[in-house]
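Note that one protein chain is taken out, while the other chains of the complex remain in position.
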Amino acid sequence: MSASTILNRSLFTALLAAALCAAPQFALAQKRGGTLVQITQPEPPTLASYLSTSGPIGQVTAKIYDGLFEYGFDTKPLPSLAESWTVAPDGKTVTFKLRSGVKFHDGKPFSSADVQFTIMEVLKKVHPRGSNTFKEVTTVETPDPQTAIFRLANPAPYMLAALSGYESPMLPKHIFGNGDIRSHEFANKPVGTGPFKFVEWRRGELVRLDRNPDYWRPGQPYLDRIVVRFIPDSATRTALLEKGDAHVAGFGAVPYNDVKRLAALPSIEVTTKGYEMISPVVEITINTKKPPFDNVKVRQAVSYAVNRKFAIDNVWFGNGRLATGAISSNFKASGLYSADVRNYSVPNAIEMANKLLDEAGFPRKADGTRFEIIHDITPYGEEWQRFGESVQQQLVQVGIKATLRYEDVPTWLKRTYTDYDYFMTSNFLYNLADPVLGVHRSFHSALIKQGTVFVNGSRWSSPQADDLMNKASLEPDAAKRGTLYAELQKITVEAAPIVWVHELLFPTILNKRYKDVIVSPIGIYGAYNRAWLDR
Amino acid sequence: MPQSFWRRFIRNRPAAVGLAFLVFVVVVSLGAPLFFAGDPFGIVGKPFLPPFGAYLFGTDSLGRDIAAGIAHGGRTSLMVGLVATIVAVSVGTLLGAFAGFYRGWIDDVLMRFTEFFQTIPTFLFAIVLVAIMSPSRASIVLAIAVISWPPIARLVRGQFMATREREFVQAAICLGMTDAAIIFRQILPNVLSPIIVAGSLMVATAILIEAALAFLGLGDPNAMSWGFMIGAGRSFLRDAWWLCAIPGIAILLTVLSINLVGEGVNDALNPRLRTL
Amino acid sequence: MSTPPAAANGRGGPPAATNGVDEPALLAVQGLNVALPAWADRERAVSDLSIQLLPNQIVCVVGESGSGKSVLARAIMGLLPAPHVHVTGGRVLFDGEDLLQATPGRMRAVRGARIAMIFQEPMTALNPLMTIGWQIEEMVEIHLVLGARERRARILALLEEVRLADPERILRAYPHEISGGQRQRAMIAMALILEPAILIADEPTTALDVTTQAQILALIKELQRKHQTGVLFITHDFGVVAEIADHVAVMRHGVLVEIGTAAQVLNAPQHEYTRSLIAAVPALAPRAKRVTDAAPVVLEVRGMTKTFASGAGWFSRARRSVPAVKAVELALRRGHTLGLVGESGSGKSTLARCIIRLIEPDAGSVRLAGIDLSALTRRELRPHRKHIQMVFQDPFGSLNPRMTVVQLIAQGPITHGVAVPEALARARELLQLVRLDPAAADRFPHEFSGGQRQRIGIARALALKPLLLVADEPVSALDVSVQAQVLQLLADIRDRLELTMLFITHDLRVAAQVCDEIAVMRQGEIVETGPTAAVFADPQHPYTRELLAAVPGRNWVPPRF
Partner (left out) sequence: MALGPKTAVYIVRRLAQAVPVVIGIVVLNFLLLQLAPGDAATVLAGEAGGAPPEYVAQLRERFGLDRPTHVQLLLYLKNVLSLDLGYSFRNSMPVSTLILGRLGPTLLLMGATLLASVLCGVLLGLLAATAVNTWRDRVISVAAVIAYATPLFWIGLMLILLFSIKLEWLPTTGMEDVVAFNEGWDRVLDIARHLVLPTVTLSLFYMALYTRMMRAAMLDQRGMDYVVTARSKGLSERLITYRHVLRNAVLPVVTMAGVQVGSLLGGSVVVESVFAWPGLGQLAFQSLFARDFNLLLGIFFLSACLVVLVNLAVDLVYLALDPRINVD
């Protein structure tokens, strides 16, 4: 990985005091009471968010488990269970001052021992991303119940971006410390310090969370209850939101075609905020080791042929932003995004594609085709199938006959990341909070790891790109980082191992009577402690 | 015999109507490449055009011609229904014939097997098969055939058991005929009519199963099919009802006409029943 | 309505509608016409029929199948299968009331209470899901207002009257749990419980064994005398007629051809058709043995045993095992005809099928012309099968409906290697031998009558020139006139081809006519064997005596014309 050379820096010093953050109550007259019904799709397989990062889990558990931090829309950390923190100048020691008087839902107090247990015994060992995030953590020291000191082998600034209650939930040691953490009886009966307490999980139906009266933020939460419903049928999900029987839904839980209609309703508000630390991208991964895609011209031709605008308008019904390259335009603010790359969305794209294919040595045969391939479809649902169908049609125009293949998730994952037995496949990846976490994995030669999913499946690599990424992950200066990434974007777009189609704008549907629901860049992965019902 | 069969069949009005419609469906499906040239997945116009405008049945969410989809989808439905039935009926007839004729252990094994298929939720089993083999026309046909042959085998077994006791079969044994001759030349022609009837009804069931699989997203992604169209149109139920309604009606009418024809065949083959 | 017009077919004038007695009729059918549906082979089921029934009288209506005798019974009861079959004219006067004009409600009151009916097959005539007691009780309940105890007492009394042992058990039993004879007794009890004026009996003994038949006939007669009931008794069997009838009416194609007292009709029939029917009834007098014991033994059966295991299926209610044939020994000489006689379930058919290896016997050997067939495997047996051929009982089931007549006859020789054209040519010759029109060769079995089909079956068996012909009840499904023709044909062919024959029958009259020797079977065993004449004249075994005594009309010698 990238963090082998250390640059001496201390970006993070002591930050704001807790009081500053806990002060938003004065803005509006929040009212107590009410039940918020959230739709989560699909039903989470478990509630063990320390064991699996499967999307829907966090939508439930972030209300139960707190993290050390929260984050503002600028993706900067804010205090939560940690009142304050300091990073030593060498970056190898991080000290967290923990809030006092915090109690778990079972009444036992929260202390540094719980932090130590959670990091060292749980997240570092069994959390799929945690082993990476906390890789550099050697010990967590607990000089007193309110202090936790992380000792790191190397500086790991990205760690501080991963301490939300969604990503790194703080668990009660007195419960999870007993028994096998991998199959713990409390896995699906979570006990945390969060604003809502777990009541019941009716499988296939709902999870019910009730207000935690002993929540550490006085007066909060405002809601009496949160019900998370699981509705497999998309039309029903829409209907529930429309009727006001459900109040919030995100992450594509509502079909994109319904969003427009819902948005027009006076009772409903649609926002694309709350995904800033996620940055999802729709793309087509090309197997660069499989002829004819080992030829860069062929890949570029495909990149020209794919009509991004059509996908946004007709498949995702406008819920997308044209993607230009490897890094999402969400990073424009931080200066990491660059549009100075080859532009594939040009009016004469088809012409360009045909020309490139001719040059690549694939002339049209008598029947008008140049060659045949199989196009795999991400098995994530109907819009992906429609996307595949539209791509198939677009490829016909440049003489590529694509047969579609639609398999279930495990089969598809195995084909793409283990067997590499594919030509090109649609794909869906998150840029996450930082390119180091979400972008490097698709290009770095170190991440051509057979059997590991969602890494470099196209198996494209170049020493130059590797070098750029290694440098960027350790570069403290934002402007310099921007330059490095601009170069990376240029190279990768030119090599076209991936067709970046669009930056998916997940619409979050929100009933207007519910206020302050989406208040952070993790959106519905938030705790909802400030959400309230305006009757 | 065939002539009187035909007369009896045509005199049965629902069956005649069913046959006429079925012929229409077959003609449209087989002629789909003529009537609707090109790929049915091809995008022809703006999405969500309502029916009876520029396009007979309108366009779907991507702007594909629904009428073309119906015509080409009919090919898939009929093909899957027919081939799956032929496979299931052949296997079922063969096994049922041997079990019913020889009884003994062959029969025991077969009965255990059909019991097995009665005990397992068959549609779920079909889903498992298709998921494992990856959705394609071949895997769907195979899955439907696998879950469909046991009832045929039971039927044929029963018929063989009964017919085997008929005196003309005993006479054939007395004449010294080989078992194969007795099974295929003596008994089989006499039990063909229930098999034909069951087979024709099975085509209808197979079409429904194929549609359900496609609806659940387990159809062949390269073959336009009615179930797929319904599944794809499901999200637009409220805004563009025709996306679901039209292919649904196509399935309904086709299955209905096959059932009517099947029953007509049954009635025409067993004229006794109708004299009552 | 006055006297009926002359019969349409013109074969003699209509018989007198009286029974020759001046008593007032209990039931008078006058000029009854019953129409058949358009697709039937004739216009009317019953044409212009008049008949009378007096109290305390048994009138037998006799005729072959399709004569319209059952339709008559149902027309009287108002039970014709409307709308296809319906009355188009005439009157049915019962106690002076025309039942054809009665309202449905009135008819319901008459049915069961005043006119009751019993049927041929008591097993299907009773509701299989209800107890006997419930079904009898229902009869009482719908017609009378009686307390439960009274009802029960009355039923029990009647059950004793029809001689049902253990009536309490019978009441609780379901139809399938009692024997055929018991069922028919229960039916009779049900029919008579309301002391009806008239009992209509539609072939009530046809489905029963000969000994049971005799008992039931006696019972009907006894009860009829006791209750002074008028009985309209429908039958095809002149033996039964001779046994029970006071008056006899003969029907043919829906027309009454002759009516008169039993003595008149049976012994001095006037109408040509009646004469031909009576002529066809085989006499009970045994034929003389035609051949000597010097002929070589063709068939030798030793220790033949077959036990049916049952209880294999979930729902079979039979006992664990049923011995069907117990160590039977038989020998049959060339040219002889051995009659295997016995009641249903005696094992005679099983024995025949064991000999021919349609059923694998448990033990025993079969030697045919010196070859031990039982030592052969099924496959090895195949070429030898042509030496034993069989003629089956059911003229409808024994011919493959999908094959033409020549194919049916030629398939045996073809199977055994005869060239196809030769086999077909020979099949056509055989058609002449069994006296069928050669034009019939290319038609399918369903185009023929029962008797013609039996001829085809015989031709098929003969095509292989067998050493032994096994005939399993070959005439019992046929009408009496056809039966006579087929028996005659068999006899002719046997004599011409010197056939050896094993002839299975339940009918002692037929056995007497055909067989040189007979073997009497009961419960899987041969209880008596010997030359037919000897056995008939001096039966040794009590069962043989019982059988002979039970033959209906045994004291009546059909006149020969």
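Should a chain be cited, it is by its letter among A, B and C, assigned in written order, with residues numbered from 1 in that chain.
The rule we apply is simple: a contact is a pair of C-beta atoms (placed from the backbone, for glycine too) under 8 Å apart; a residue touches a chain by one contact, two chains touch by 3 or more.
What you see is a predicted model; the values in this text were computed from it and never measured.
Undergrad: Taking the complete complex into account, which shown chains does the hidden chain touch?
TA: If we consider the entire complex, the absent chain touches A, B, C.
Undergrad: Which of these, C:138, C:362, C:525 or C:546, touches the one chain of the complex that we don't see?
TA: Of the candidates C:138, C:362, C:525 or C:546, C:138 is in touch with the missing chain.
Undergrad: Touching the left-out chain: which of A:115, A:191, A:227 or A:465?
TA: Going through A:115, A:191, A:227 or A:465 one by one, A:227 is the residue touching the chain not shown.
Undergrad: Check each of C:25, C:60, C:75 or C:116 against the chain that is not shown and name the one that touches it.
TA: C:116
Undergrad: Of A:117, A:406 or A:430, which residue touches the hidden chain?
TA: A:430
Undergrad: Spell out the interface residues on chain C facing the chain that's missing from view.
TA: Touching the chain left out of view, chain C contributes residues 74, 77, 79, 107-113, 116-117, 119, 121, 124-131, 138-139, 142-143, 174, 176-177, 187, 190, 311, 314-317.
Undergrad: To test your reading of the contact rule: which positions on chain B touch the chain that is missing from view?
TA: Against the left-out chain, chain B lists 14, 112, 115-116, 118-129, 131-132, 204, 208, 211-212, 215-216, 227, 230, 234, 237-238, 241, 244-245, 248, 251-253, 255-256, 259-260, 276.
Undergrad: Which chain A residues would touch the chain omitted from the figure, given the whole complex?
TA: 35, 37, 42-43, 45-48, 51-55, 128-129, 131-132, 182-184, 187-188, 202-206, 208, 227, 229-233, 235-236, 239-240, 245, 407-415, 418, 429-430, 441, 449, 451-455
To be clear about the criterion, only the chains that are shown with their structure count from here on.
Undergrad: Tell me the shape of the graph of touching chains, choosing from line, ring, star, complete and other.
TA: line
Undergrad: Need the central chain here, defined by C-alpha centroid distance to the all-chain C-alpha centroid.
TA: B
Undergrad: Cα centroid separation between chain A and chain C, in whole Å?
TA: So the centre of chain A lies 88 Å away from the centre of chain C.
Undergrad: Where the CA atoms of chain B average out and where those of chain C average out, how many Å apart are those spots?
TA: One centre to the other, that is 46 Å.
Undergrad: For chain C, jot down the residues that touch at least 2 other chains.
TA: In chain C, no residue touches two or more other chains.
Undergrad: Residues of chain B that touch two or more other chains: which are they?
TA: none
Undergrad: Please give the residue numbers of chain A that touch chain B in the complex, ascending.
TA: 233-235, 238, 255, 257-258, 261, 314-315, 377, 382, 385-386, 388-390, 392-393, 396, 403-408, 411
Undergrad: Quick one: in the complex, what on chain C touches chain B?
TA: On the chain C side, the touching residues are 39, 84, 353, 356, 358, 381-386, 388-390, 392-394, 397-402, 411-412, 415-416, 444, 457, 460-461, 464.
Undergrad: Quick check on the complex: what are the chain B residues that touch chain C?
TA: Residue positions touching the partner: 1, 166-168, 170-178, 181, 186, 189-190, 275.
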